[in-house]
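Please read through the structure below; I'll follow up with questions.
One protein chain is absent from this view; the other protein chains keep their places.
Naming follows writing order (A and B), and every chain is counted from residue 1.
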Amino acid sequence: MDQKSINDIISVEHLSHAFGDKIVLKDINLSVKKGEFVTILGPSGCGKTTLMRLIAGFLKASEGKIFIGGKEMNKIPPHLRPVNTVFQRYALFPHLNVFNNIAFGLNLKKLPKEEIKKQVKQVLKIVIMSDYEERDVDSLSGGQQQRVAIARAIVNKPEVLLLDEPLAALDHKMRKDMQMEIKAMHKKLNITFVYITHDQEEALTLSDRIVVIRDGVIQQIGTPTEIYNEPVNSFVADFIGESNILDGVMIEDELVEFAGHHFECVDKGFEPNELVEVVIRPEDIYIFDISEAAQFSGQVTSSIFKGVHYEMIVITPEGYEFTIQDYHYFEPGKTVGLLVKPFDIQVMKKERYWNTYEATIVDKEFVRFLGINFPCDSAGEFEPGSDVKVKVSFQNVVLHDNEEDGMLPGIVSFILYKGNHYHLTISTRDNENIFVDTNDIWDDGDTVGISIAPDSIQIEST
Amino acid sequence: MIKRIFSTSYLSILLVMLYAPILIIIIFSFTESKVLGNWTGFSFKLYTSIFHGGIHHSLTKALWNTLIIGLIAAFISMVLGTMAAIGIYNLMPRAQRAIKMMNTIPILNPDIITAISLFLLFVSLGFTQGYATVILAHITFCTPYVVLSVLPRLRRMNPNLYEAALDLGATPFVAVRRILLPELKPGMISGFILAFTLSIDDFVVTLFTIGNQGLETLSTYIYADARRGGLTPELRPLSAIIFITVLLLLLAINQRAAKKKL
Partner (left out) sequence: MSNLKSFMGRRRNWTIPYALFLVLFVLLPLVIIVYYAFTNIDGKFTLDNIKKFWIHPEAMQVFLYSVVVAFITTILCILIGYPAAYILSKMEQQKAKLLIILFVLPMWVNFLIRTLATVALFDFLKIPLGEGALIFGMVYNFLPFMVYPIYNILQKTDQSLIEAAQDLGANPRQVFFKTVFPLSIPGITSGIIMVFMPVISTFAIAELLTINNIKLFGTTLQENIYNGTWNYGAALSLFMLVFIGATILLNREGSSKAAEEGTLI
């Protein structure tokens, strides 16, 4: 417990949190260095705001510990923590003017009037809002309110500044400008920034390090380059930037097969013929008029101008789709040559090969898992009542439009396009996940019925 | 066009009918006649006799009692109701629903039921009826309205304001005093005004809880008067004054609200 580095301003250990029986954070371990700019990134509902509220002290953790500046914070109320927060919708006090909003914390510390005045003026200068002291906060624009909110927090010289999606309410242009200002402020102030956002671009631009969270679990911690170039799994790859994600087979060290071709790569240490996932960023595929140099070929199906580059969809004769970005335009219908350099191929271990569940044999015909009894051909081979493991391949799960048509209802919670098919994550009512490979198009949030044929369920004894 | 004329005249006729009795009171406040409806020549005498003379000592006393009861009941209702609203806002949904339901009982109950139930309560508990019981009874039917006028302000408030204050170093107590209360002030004030007017206008509940020690409010005084067969003439100018004051006050508030919107 004491090996915590002295440099760690925040250290979070085995932190879990639940609202009722809904678990929102699972065993979070995280440390933030003094002066660092750390971004907590994840889709909405992933638990990032809960993590922030736990650090600020608005929530009490169900389990685990939070240290700030080396001191355990679990029992410290928010007003005694050396942390200040910039809230998502600013939370400026509407009955106070700009000056009194900013002076709020200093007044509570009972500093002399002159001192307060001086400090408020100083911080207004930092956020470029001098001359606005007497203004009513309601009369300010979104961007100006944002600056006041930041000023109000940093004037207290916190050790850590928490920013909860501070730019979410601003328009695109304003957001860009404020990003630069926040980055500059961080450099100038030498305060640790913990920045919460769901915007991957914002995270990549601003942070020293990024923490990617999904469903209350940390997926990856790393610098923006690490996260972008070496995502640990398909979720991170898909969430950060655009990418082509495909199923592949690692033939041997430095040789991978995907989309029906063999490619040289730089990854090693996999089992021979291990099933893997391959990520290629759209800007890393070379596209050119068909020639000798092409590793494989394809036909352009669409080509859209995106301001700087063109974004093209190319479909290969083997039936795989690739998204490609290039400065050159290739018209739809044209056959093109494609090439990927070895170090641009990111090979990831597959997180799973099968749906596997704990199950119980009910009788000769049924096996029980996911809370219901499934008919199963091989159930007779096992003793009724015995605990077993079942495996169902991704292709063998059938989805129905109507909940009633399936054996069990579910909701499409995550969609990954893998070049020639979709890999879906379906959540059941009990928050179990079922993974499905399909060619049908579903939308995020669709309710579906799930069924599994009796001959598709494989049983293994435990 | 015809439609507009029709609409305007319809509303006008309704308003004339609504105001006719009040006009009668105002007109006949400028004459000395003992009986309402008898014109005995123009005079300010009734107006002067409320303020000076003290001829109708019991009327002045009833007026004072009404105002004092109204102010105390409205103030306590405001404090109790505001606290309750803050609490309710932070309750779990189920408890919130239960309290809100209880809160509507005094509003939906007819006066007479509230009056009888409180009368029986005070009798059963052996309370001597007087000032205290009237005030308690008025708090009972006033507080729900305060709760209902404060709750929407809480709902409209940015939920992070209170947390922002804590975050900036305010203790929970300071956060409530410096941030929450100023935010809720308009709701509290309208709750107070509502409670006050309900209290001074109440007749039924007061009648049942005021006891028989000679304590009178304006309503019970008028009721006793009416049963004796006539109104004390001074009630006419008094009503006229109250009515005109409230009219001007409301018009001023409305005017200000209109200006603020622009």
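Just so we're on the same page, a residue touches a chain if its C-beta (ideal position, glycine included) is under 8 Å from a C-beta of that chain, and two chains touch if they have at least 3 such contacts.
Small disclaimer: the values here were computed from a predicted structure and weren't measured.
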Statement: Visible partners of the omitted chain are B
- prompt: Given the full complex, what residues of chain B touch the hidden partner chain?
  reply: 7, 10-11, 14-15, 17-22, 24-25, 28, 36-37, 80-81, 83-84, 86-92, 95, 99-100, 102-114, 116-121, 123-124, 136-137, 139-140, 143-145, 147-149, 172-173, 176, 194, 197, 201, 203-204, 208, 218-219, 222-223, 226, 231, 235, 239, 242-243, 246-247, 250-251, 254, 258, 261
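Here is the rule we use: only the chains that are shown with their structure count from here on.
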- line: chain A to chain B, mean C-alpha position gap in Å, rounds to 56
List of chain A residues in touch with chain B within their complex: 56-58, 77-80, 83-85, 87-95, 104-105, 108-109, 152-153, 156
Query: What residues of chain B sit close enough to touch chain A in their complex?
result: 158, 160-161, 163-172, 174-175, 178-179, 182-183
